[in-house]
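A single protein chain has been omitted; all remaining protein chains appear in their positions.
Up next is chain A:
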Amino acid sequence: MLWLLLLPLPLPALGVVEKTLGIAPYLVSKYVPSRSNTWTCLDGSQEIPWDYVNDDSCDCADGSDEPGTGACPNQSFYCQNEGHIGSFIPSSRVRDGLCEPNCCDGSDERPGVCNNVCQEVGQAYKTKVEEETKIRKTGSKIRSTYIAYAHKEKKRLEEVIETSTAQITAQEKEVARLRDIAERAESLSAAALEMKQQSPLYTSLITHSNALKSLQREHRKHLQREKELSNILDALRTGYNPNYQDMAVLEAVRGWEEIAGLPHINDVGKDSVSDEEAGVEEDTVSDVAQSKEEVDDEMWSAEELENDLDDLLNSDYISLLLEHDEYVQSPPEGSVLFDIASYLPDSVVPQYEEFKETILSLLVSFGIIKSETSSSTDTSRSRQVLTDAENELNKVKKDKENAENDLKEIFNIHGYGLEGEWKKLDGTCLRTENGDYTYEVCLFGEAKQIPNKGGSTFSLGKFASWNPSPDVKPGEEAYYQKQIYNRGTRCWNGPERNVVLLLSCGTENTLNSVVELEKCEYQFTGTTPALCRPLDSFEGRNGKKSNAGKDEL
């Protein structure tokens, strides 16, 4: 049914379009003239002559009278695309002289401008869809193994919880028993111990230890500060803008080069330097460090300070105190009584101990010997055993807690997905090379920028969340198509580095591209089978597609 509107003026091809051109199928029934040959705008605001429909002149406030001409702004034009799939284009693209790819029938342009290519487009589309389907099929098979893994993992974790629960019960009993022993031993010696602890040596030791601990804490702070500062200065040195001849910046760079023993960056080609300088830098820095470290033999090296100081500071000073006593008092002038046990057969020892305690307490009460010397070793040993047992208990408890937490996350919509399909990928690291750097993201972990030619690795951020857009609901496909990694190393003069990881369905876990769209804001794209939902659960995908794209930049 062709409705050709004949115009009063002899204008070639002007405004002559079918009345139904551009109308969405579900609206076609609304585009019929009334009996008096009028038509009401779709919003009901106006009644206009039927002639005004698709006459290339906008009449309705809602633009509904021109579905086929582009005369009204912000409308949608429907292309039938027979032989392919019908689609909408914005009215701004109707009759603009360009053949829209989405309008393969050419109906968006004046007759004769565009060929009908729906045959070819349809074919190409079919092929593309088939390819996508293939990928999705393969991907979803892999995905199902991920889900299976999650279930296995769930089981394993449940078992972990079960065994650790049992272990905890047993261990708690053991701790109680050991505590009992330790407390008995300590109650006996508490008073003595207190006395010992007042020894000037011990108090001094504790003061030393505290001082050393504080020094270590401060030292670490300074080290950290120095590292940050040197990072800042390195970044300044390699990245500063020689533009504007900012003397303050220049002096800072020169000063840093002096201190760090680096070559002047502007004395050589800037780019060639950056290749070598990383190596140069480290060598020189360590050279400088070493030359300063040639100190007294008795003094600790930086390495020892770094590695061994913690152990030293973690010493059990009580034990040391008691051992010290033993050392000072035995064996040269040590009383036979204290060590007699070692000459006795094992079977007699308990009786002997009991006997010894009685004798000793007698002796002490008579003031013959000083009680501080009594059973100090036993006390510290039983305390040690108790501590070990408690640690063991805590470890098991922690394991249980972790397992419980993991279990909670596995089938969590905000965690590893409702089906647990992401659990398998926890800690999976994807890498790609891009220019002078390798970029790495360990899923649910951390993203990094690793220089290929040496130099420091920057954290680009730690996993923070799935797609945080308020337009996207947790659980939707679009939710899992985006991961946010944030709070990476701060940029010089800028924000902390962040990563937006955009994922799509693919048969492999890959990282495909990395772009720094603005300073320190990285966009990674990659594929994963975890996003290949089975073909029958496609609902909502097309509807959400536009949302997914919205936050890309």
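Here is the rule we use: a residue touches a chain if its C-beta (ideal position, glycine included) is under 8 Å from a C-beta of that chain, and two chains touch if they have at least 3 such contacts; residues count from 1.
One rule holds for everything that comes next: contacts and distances are computed from a predicted model.
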item	value
Chain not displayed: protein name in its UniProt record ("Glucosidase II subunit alpha", "tRNA (adenine(58)-N(1))-methyltransferase non-catalytic subunit TRM6", "DNA-directed RNA polymerases I and III subunit RPAC1" or "General transcription and DNA repair factor IIH subunit TFB4")	"Glucosidase II subunit alpha"
Identified contact with the non-displayed chain, of A:25, A:97, A:112 or A:200	A:97
Sole residue of A:44, A:475 or A:494 that reaches the chain not shown, by the stated touch rule	A:494
Where the unshown chain meets chain A, residue by residue	7-9, 11-15, 55-57, 59, 70-71, 73-74, 90-93, 95-98, 241-246, 266, 269-271, 434-435, 493-494, 513, 515-519, 546, 549, 552-553
